[in-house]
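In this view, the complex is presented without one of its protein chains, the others remaining in place.
Order of writing sets the labels: A and B. Residues in every chain begin at 1.
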Amino acid sequence: MAEVILNGVSKAFGATRAVRDVTLTIPDGAFVVLLGPTGAGKTTVLRLISGLEQADTGDILIGGRSVVRDTPAQRDVAMVFQQYSLYPHLTVRDNLAFPLRSPILKTPEEQITRKVREVAEVLHIAHKLDNKATALSGGEMQRVSIGRALVRSPQIYLMDEPLSSLDAKLRADLRIELKRIQADLGATLLYVTHDQIEAMTMATHVGVLDQGRLVQFGTPREIYESPVSSYVASRLGLPRINLLPAGLFGGAPSGARTIGMRPEHVAQGEGKPAEVIRVERLGDQTRLHLRLEGHDIVTLTEVHTSYEPGDTVAIQPRAALYFDAAGARIG
Amino acid sequence: MSSYSITEPSARQKWIAGTLVILYALITMIPLVWILLTGFKSPADAISYPPKVVFEPTLEGYVNLFTTRTRQTPEFLAANPPQTWADEIVRQYDMVIAGPSKFGERFLNSVIIGFGSTFLSIVLGTLAAYAFSRFKIPLKDDLLFFILSTRMMPPIAVAIPIFLMYRQLGLSDTHLGMILLYTAVNISLAVWLLKGFIDEIPREYEEAALIDGYTRFQAFVKVVLPQAATGIASTAIFCLIFAWNEYAFAVLLTTGTAQTAPPFIPTIIGVGGLDWPAIAAAATLFLLPVMIFTILLRKHLLRGITFGAVRK
Partner (left out) sequence: MAEIVIKDLRKDFGDFTAVQASSFKIEDGEFFMLLGPSGCGKTTTLRMIAGLELPTSGEIWIDGEEVSQKPASARDIAFVFQMFALYPHMNVRKNISYPLVSQGMPRARVREKVAEVARILGIEDILDRPVGGLSGGDRQRVALGRAIVRDPKAFMMDEPLGALDAEFREHMAEELRALHDRMGATTVYVTHDQLEAMQMGDKIVVMNHGVIEQFGTPQDIYDKPATLFVADFIGSPAMNFLKFTGQVEAGAVEVAMHRHRFMIPEMREAFDGDMVFGVRPEHVRLSDAGDFRGEIVASEYLGTTQIVTLKTPGGRLKARIPSDQVARTGETVALGFDPATVTLFDSQSGRALRSDLNEGVLGHG
């Protein structure tokens, strides 16, 4: 495993600047998650590191060595794709063995057999080894895809939304499993997702991308508690942070244009009266959809609340975040 | 109350559809069955009117197809009793078998040229289609259009220039010449069909192989080819059918060594009136290779022909 460094890396596709001047250090043994919406450049960063795309400018170092001129094979990275990476004409066993049989690794067969069995056990697919890849369920397929990366011991594992096509329950199980495997192996892992839950629960470090730029890099807690901008603030947290005109409640610092209130920043009982629009009961939490002077606010309340649509509840901010006109955090 | 699904056909609808399919199959098969039967008729039965459906089968047509025969004097016939069942058949016309006919050779020519050009079309077509599908090629769209445009005229329209070129190059009446010609005609179809199939194979498969340490060519062989098998099979069938059945160029460019079966078969209608059973026997044998080839590739073919409509 190795440290991976991106130094001022940019990549454009025609007029689209997919990645802009990204500088990023992925420490050895870290689980780094790149978070951003579709089109933020997350996948392009992965493809640049893997060598499937060539950077226009900037340098990429894997284990201290510049790899920008290397082919994907020479870079010694393993990648898990969002979908489609299992070969439908091969069995699960042959799919798992495929990377080990490559001309670069040329592993002896008995070693392949052992390694494949080991990985299959870890991922609970040992009983499916002789099935055709197409005869698997979605969850099994994705575990085999991850397994195809795990059979190798590359410098870094690259994963492109490997869980996004799975249902919620399976996703939750695999999240914990993946985190455990990464910790056990001490592997360096770069993981791309637009799912904030994956980012928060698995990452040692989160990088937030906005239109190709890396706008913040830190631990999940840092990103959640001290976002540098309103954009970053709205990437993490469910329900999403409420962004409202700063003057709505008064007491805003000078220069503030927007107040950002996460649900826990909305204190109920005192302050301005807001109308209850809808009470959304999700079982473990109950969300209040409020309207205050034409602005929608979502907050959490006591699970078995007696609020009904049409009721009035007084609210005020508590330790809220403030942002200036450009969206940058103040104070 | 019977239960059924609105979106599924009812038993009655299935019955009607089945009947129509069987009826259609019968109509299209009648000429083929007629040819098959005629091959086993005697010349007299073959031209009798009204046509005979029940007749005494004979291999006379097949014997006539594969042999040349000469008429002999009664003395010679008496001195040389028939040696084989084939001899017996020709004796009834006071003839003996003089030697093998050219049909065997011509049939072999058809096999060499038909399968040879199919193989070449597929190899070149797959490589070209892969390149067009995966690489950024300057003027790609124009090149693809140009390739397709070679199919916009009937190939025979360029018969005269090709005839002259082949004479200059010494390719007239050679196997190589015919293979190259049929390949040239088929390749545009092959490139277009195969590009469609390869476009549908996600790139991620090859990219995964590249990262796992394979070269692009290895990824192509190990990952793309197996998945393109369906497309390759159905394209191969289209190519073979064209090369196998082609008549006009074969007449023009082949006379002896490289002559294929299509121009040869009509020459059987020769000496001594119309030998319909022999022609029918030739036609029957001529149909077999394409039929066997198609049956072997059948499981690929169904999905191949409907490609675009059925996607997974």
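In the analysis below, contacts are C-beta pairs under 8 Å (C-beta built on N, C-alpha and C of every residue); 3 or more make two chains touch, one makes a residue touch a chain.
What you are looking at is a predicted structure, and each value in this text was computed from that prediction instead of being measured.
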From A:H89, A:K179 or A:R213, residue that would touch the chain that is not displayed: A:K179
Touching the absent chain when the full complex is considered, from A:R47, A:R152, A:H194 or A:R257: A:H194
Sole contact to the chain not displayed, among A:P27, A:P88, A:G237 or A:G271: A:G237
Footprint left on chain A by the chain that the document does not show: 37-38, 164, 167-169, 172, 175-176, 179-180, 194-195, 197, 200-202, 220-221, 224, 236-238, 262-264, 278, 280-284, 286, 303-304
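Convention: only the chains that are shown with their structure count from here on.
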Touch list for chain B against partner chain A, complex: 202, 204-205, 207-215, 218, 223, 226-227, 229
Chain B partner contacts - residues on chain A that touch it in the complex: 50-52, 71-73, 75, 77-79, 81, 83-85, 87-89, 98-99, 102-105, 148, 152
